[in-house]
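Of the protein chains in this complex, all but one are displayed in their positions.
Lettered A, B and C in written order, each chain numbered from 1.
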Amino acid sequence: MTSGCTPIADDPDALVAKLTEIVDRLRVAPDRGKVADYIPELACIDPHQFGLSICLCDGTQMNFGDAETPFSIQSVSKAFTLAIALGRFGEGLWRRVGREPSSNAFNSVVDLELEKGKPRNPFVNAGAIVVTDEIMAGRAPRDALAEILWFVRTAAGDNAIYIDEALAKSEKVTGHRNWSLAHFLKSSGNLKHECDLSLGTYFHQCAIEMNCVQLARAGRFLAGLSAKDELVSTSHVRSINALMMTCGHYDGSGEFAYRVGFPGKSGVGGGIMAVVPGKASIAVWSPGLNEYGNSKLGTIALEELSLAAVWSVFSVN
Amino acid sequence: MTSGCTPIADDPDALVAKLTEIVDRLRVAPDRGKVADYIPELACIDPHQFGLSICLCDGTQMNFGDAETPFSIQSVSKAFTLAIALGRFGEGLWRRVGREPSSNAFNSVVDLELEKGKPRNPFVNAGAIVVTDEIMAGRAPRDALAEILWFVRTAAGDNAIYIDEALAKSEKVTGHRNWSLAHFLKSSGNLKHECDLSLGTYFHQCAIEMNCVQLARAGRFLAGLSAKDELVSTSHVRSINALMMTCGHYDGSGEFAYRVGFPGKSGVGGGIMAVVPGKASIAVWSPGLNEYGNSKLGTIALEELSLAAVWSVFSVN
Amino acid sequence: MTSGCTPIADDPDALVAKLTEIVDRLRVAPDRGKVADYIPELACIDPHQFGLSICLCDGTQMNFGDAETPFSIQSVSKAFTLAIALGRFGEGLWRRVGREPSSNAFNSVVDLELEKGKPRNPFVNAGAIVVTDEIMAGRAPRDALAEILWFVRTAAGDNAIYIDEALAKSEKVTGHRNWSLAHFLKSSGNLKHECDLSLGTYFHQCAIEMNCVQLARAGRFLAGLSAKDELVSTSHVRSINALMMTCGHYDGSGEFAYRVGFPGKSGVGGGIMAVVPGKASIAVWSPGLNEYGNSKLGTIALEELSLAAVWSVFSVN
Partner (left out) sequence: MTSGCTPIADDPDALVAKLTEIVDRLRVAPDRGKVADYIPELACIDPHQFGLSICLCDGTQMNFGDAETPFSIQSVSKAFTLAIALGRFGEGLWRRVGREPSSNAFNSVVDLELEKGKPRNPFVNAGAIVVTDEIMAGRAPRDALAEILWFVRTAAGDNAIYIDEALAKSEKVTGHRNWSLAHFLKSSGNLKHECDLSLGTYFHQCAIEMNCVQLARAGRFLAGLSAKDELVSTSHVRSINALMMTCGHYDGSGEFAYRVGFPGKSGVGGGIMAVVPGKASIAVWSPGLNEYGNSKLGTIALEELSLAAVWSVFSVN
């Protein structure tokens, strides 16, 4: 325990000052990573944007930079669908998808073939498609999507959250890698619905638009900051957080755990939803990605915040 | 926060009662896993043993079952050598070894070839051999071993910790898979010393004998329970804990994070050293292993303890 | 050269006698392999069938067993489309597909990911889909299919060769693994047409129905038994034969070269078209497959014929 270790987390003014400093610096940082270009609609996003919002256990929320600019949450949605699937089906979900990190990229087919159609975890694309397929449970995509959207809106306490239909349709036409995964799952007997139904639902959930303010609120249930009548049991929250820690940033998850030290889920839209259990829910967004497909500046912001607030779950001081 | 949540962790008597119950039950559990048979000396260990020791932040230590029976710590030693290497060389270590989980077994050569001789993390065998090679820094094996042993004894506060020379020699003759890894590293230019020197040191560090009482004490520095003048900086402790979480149980690390939820490092001798940052250091030992090569009953004990004490770092209640 | 080595190949009566013996025995052989079950229409084929036809350099053709029963040629069609593609585009084809054997199964996605969307050879499914896509050259599937069918009919000198439309349609609905490959190719930029067009054409070419009599005739151009005005240049014949030798039987190609010793292409319908350069064109059919997806009894028949006729291209006596 270092002396004088009242970290900034316990001093609201210090926390604001620190976050202001981080955000002001990163908004103009020259090296911003590379905007995802395989989704045409995302390729033209201006990389010079940076937003951050944080919800604390005292109920306060603080917003910085472009916190109110909406963006495509993409794979961040996987944390929400996992929560829904665990709630509906419990541990039986693990018969269809594993719980181990993958050495391969988020859209890799290699693991799927080696493991005979069982995705390594619910956060690689193949695993998330299976989770969505499970949620559908025989329903039409629109009904499954209604539940997903209801969940996200309820978690955020904000009904003004919508799906970018144009983006979803575009992905349906151009997302060949995901089609490849879906058909592989189908050929392995690990997809219950037709590919276009499960994948149509998946593309729509990825096309949910949120801003940092909404996303930080939506993550409160994972930080234990929600009200009594919880959306998700504490047992499932623990499970989701564990999976976000080991698998939430694809083949860069070890790096994120090392540098940031609390659970998070990233999306190729440049958003990251991260939680400090019992303390904070954080949303950060900057469109440029690092080599693993995670927001470059978003990760840096979380790393600096983690160090300043001593928020790594691995910290002992 | 659920109501009435004074978990057993805050009630010493409840904690003792719970641990007593767990240990009594597991000592006689019928399904005990499979003792490692590829190291001849370990193959003949009686699987009907179970020990557990726990150090708490108030300085108390509680011992259960066969907590005083010595065993071969094997890969648990990798946490100690990583601590030494980080202390001596800092972040430069990561030029030689990665920080990502591996989908392959602890002794896999596949990753090593795919990544051109850079092990994925310091806890797979190849990575640990590189860490040991780094620690040697031109010194003879005996000198490097003296430092490793000094570190472990200091961490445990107990000089009665020794290396099982016969076991180390046996591994040197029979440990062909590790020889294969060492020569691969050498051929890739990622081993500074001759294979027999680095590997000789590695086999000896794995052959350190400790009991649960000693091992729980030795883990206190990772839980932040040590005295002021720390062996290892809090920054490095955070790093080691992060790596134990994502990589400490080989290709079963995701499973361990999901079920137990705090960092730990296992060894094929059946020991696990685990830490709840700021709260507890735990050593558990039972020789039978699960499919990933981690103590089967030891993992179950930690999982039950984690649930009862609400010690998962991913918990919000 | 061993003495008395007038092999049966030089004695028509001996050849007939040997083939009669082989076919009579194999028609009733108890261990017949396993009929492909992943294509519903093929799964119900009676495995107790066996046909063989052989065309010799003197222009004679001999038929045995169920030589006139039509079957689905499936991947045998890949030899024909390769011939067309080489004729139309020459060596430029190799920018899109490799020429090396694969260690993985015919429908593997692993190679494709490792080699960034370039199939290892034109005889694994992914490679054949690329070849078909190349042949299409902007044309509608029906026009490309007309050329493929024209080629096969011309090679066989028989216009009574048709596509099983029902089978092609069935595969389009159930062939998810091929859809997975096609979308992967598309996502890698190695498919010029839409997946459903290229794959529709591919499923139709695989659904060509032929009997052994027709198939043996169709293979004559590869054995150099055709008339002067050749369908395919001798240079391309040499290329196709080389590829059939090293890649024609998927991950069982080494085994086929070792046991049979002349080039051939198999299909999951149980057919094999094989050629002894300058000497014979052989078609054999038996629906049961071995572990690599090649006709079990067909391979045995070719092996025995190769030994008896000293037809391995690797033979020195």
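The rule is short, and it goes like this: contacts are C-beta pairs under 8 Å (C-beta built on N, C-alpha and C of every residue); 3 or more make two chains touch, one makes a residue touch a chain.
What you see is a predicted model, and the numbers here were worked out from it, not measured in a lab.
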item	value
Displayed chains contacted by the hidden chain, counting the whole assembly	B, C
Given C:Ala9, C:Ile39, C:Val109 or C:Cys247, the one touching the chain that is not displayed	C:Cys247
Residue, one of C:Ala29, C:Ile45, C:Ala137 or C:Val313, that touches the chain absent here	C:Val313
Among C:Thr81, C:Ser102, C:Asn178 or C:Thr201, residue touching the chain not depicted	C:Ser102
Chain not shown, touching residues in chain B	108-110, 112-114, 176-177, 179-184, 186-187, 195
Absent chain, residues of chain C that touch it	1-2, 98-104, 111, 120-121, 222-224, 234, 237-239, 241-243, 245-247, 251-255, 257-258, 261, 263, 277-278, 312-317
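Note that only the chains that are shown with their structure count from here on.
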item	value
Rotation, 0 to 180 degrees and nearest 5, that superposes chain B on copy chain C via CA atoms	180
Averaged-CA centre spacing for the pair chain C and chain B, given as whole angstrom	55
Chain B residues counted as touching two or more neighbouring chains	none
